[in-house]
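Only a single protein chain was left out; the remaining protein chains are all shown in position.
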Amino acid sequence: MNKLWTLLLAAALPAIAVAAPARAQDLPGDSVYHVQAATTDMDGRPVPWSSLRGQPRVVSMFYTNCHLMCPLIIENAKAVQKRLTPRERARLQVTMVSLDPARDTPEAMRETAHLHRVPDGWRFLTPVADDVRAIASVLDVRYRMREDGSINHTSVLVLLDAEGRVRARSEVEGAAPDASFLTQVKALLAEP
Amino acid sequence: MKRLHQTLLSCALAGGIAALFAGPALAADAAPPVDTIQAVLTAPPLVPPPITRKTPAKVIVNLEVVEKDMPISDGVTYNFWTFGGSVPGSFIRVRQGDTVEFHLKNHHSSHMPHNIDLHAVTGTGGGAEATFTLPGHETQFTFKAMNPGLYVYHCAMPPVGMHIANGMYGLILVEPPEGLPKVDKEFYVMQGDFYTEGKYGEPGLQPFSLEKAIDEHPTYVVFNGAEGSMTGDKALQAKAGETIRMFVGNGGPNLVSSFHVIGEIFDKVYTEGGSKYQENVQTTLVPAGGSAIVEFKADVPGNFVLVDHSIFRTFHKGSLGILKVGGEENHAIYTSQQSSKEYPEDAPDGK
Partner (left out) sequence: MKRMLPLLLTCALVPANAGTAGYVDLPGGEFRSAVRYEEEGDRLRVVPFALMERPVSNAEFAAFLRQHPQWRRDRLPAVFSSPGYLGHWESAEAPGPGVDADAPVVRVNWYAADAYCRAQEARLPSFLEWEYAAAADARRTDARDDARWRTRQLDDGTPRAMDAAPDAPANAYGVRGLHGAVWEWSDDAASLPGAGDRRGADDGDRLKYCGATALAFNDREHYGVQKRFALLTALQPGDTLGNLGFRCARSSP
């Protein structure tokens, strides 16, 4: 029996070793999940960026000490969600990624989520310091750290399909959702 | 009475029939389909042929930026940045009402991005914002040529002064719907001031001098990108009796031109490239970043010298060109020298 197990294991190992790269090769060339980045969620758990693959997602980047645009980003995303049917809502993930790893600890992220009464299921992720720029680049979020600790950044909601391809973008200009963005979200969620 | 009725009836019928025809005729006046045309571009001193069509069209313009070393004076070269390989850049000719689809390419060998601001464009930056083009890339935007006139175009990439100083300018003509009156010859002449580290005439490749450009002390002031661009065997040619039109531009970057053709009077000057003309003008001002259209008849043969009448720059910096007019002399208009003799000495006149 032991011999059988060893044989099976030996046979399985190479398969496992190859399986992981094979999945990565399946990822479409234009997926944002090709970026190798490590993040932590607001419960302190490690969440590799590429592990977000698998569900349609609205992503944005912000930071907790931002009092101008960031509340608007959150309100805008909430408003998008509100206009979805329960079935659509169940299919869509919303993820907020921090531009400020130094200060956006899991605790700070939890506080912000609570303060803005974000719905259950939203993910708040803080990347490792060196990984912020790469994520921002594929999402086309431009930002600059200023001396006083504030961050100049563009405010967008990015719609990703389950494979991580950018399907739509909405420049956040207020709390009301952009109608054409909403149409794109619904269209994506209607796909099989 | 019957006859009247009949007449009335025929009138009514005629009216009715006329009305029937009027319908389709009106429909025929609705917007006809628009042709797509590739713009013909020329290098100075040549000008694309006059536009003959009577309707607006979609015109496609393809212009490529090329950075290249070229002579600026005898033995002196300069690293010019060009639109279409020449300084000034290619001449563009469209008609008022045309929709221009503009493609700007920046050659792979360029070391910098470039863009274009056409003064004929109504829209942000004159197109500069839409045509930010990296080396090896091509950008596109579309504009409507709403106003007739002769307009300058130039690069507006920061630092703007340097891009213009290196030769990135040219002219775009928007013809009025009825076109321009026919003339025998049309020429493209554009003045520019250049700033080099070395003094005037210092041989070799001369780098751009920012200090001189800021102080507005040019080393070379030339027509069509080089001293001697229109002299010797490159002189402009015409025949006595021909009517001539010159599209004159001034790319600057700094100097205003006092444009004059020695031995000629401009019959018409469309000042600043606009729609109204002044008549019988000797010297006309061409603003930096502006233009003028001058027209005259070459009545007699001879060498007629194009100059900037701020005269020291003509003789010391190169703003000189020649129009060679051949043909039969006309002694009723001009005789050249008729006699030369001594006269007895006396107290000078006026003593």
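Think of it as A and B in the order they're written, each chain with its own count starting at 1.
Everything that follows uses one rule, which is that contacts are C-beta pairs under 8 Å (C-beta built on N, C-alpha and C of every residue); 3 or more make two chains touch, one makes a residue touch a chain.
Since the model is a prediction, treat every value here as computed from it, not as a measurement.
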Chains shown that the absent chain touches, full complex: A, B
Considering the whole complex, which of B:158, B:204 or B:232 touches the chain not shown? B:158
Among A:69, A:84, A:162 or A:175, choose the residue that contacts the chain missing from this document, as touch is defined above. A:69
Out of B:34, B:146 or B:214, which touches the unshown chain? B:214
Which of these, B:48, B:71, B:97 or B:125, touches the one chain of the complex that we don't see? B:125
Using the touch rule from the top, list residues of chain B that touch the missing partner. 108-109, 111-113, 115, 117, 124-125, 128-129, 131-132, 134-136, 156-160, 162, 197, 207-211, 214
Missing-chain contacts on chain A, rising order, are 10, 13, 27-32, 34-36, 66, 68-69, 130, 133-134, 136-138, 140, 142-144, 146-147, 150-155, 171, 173
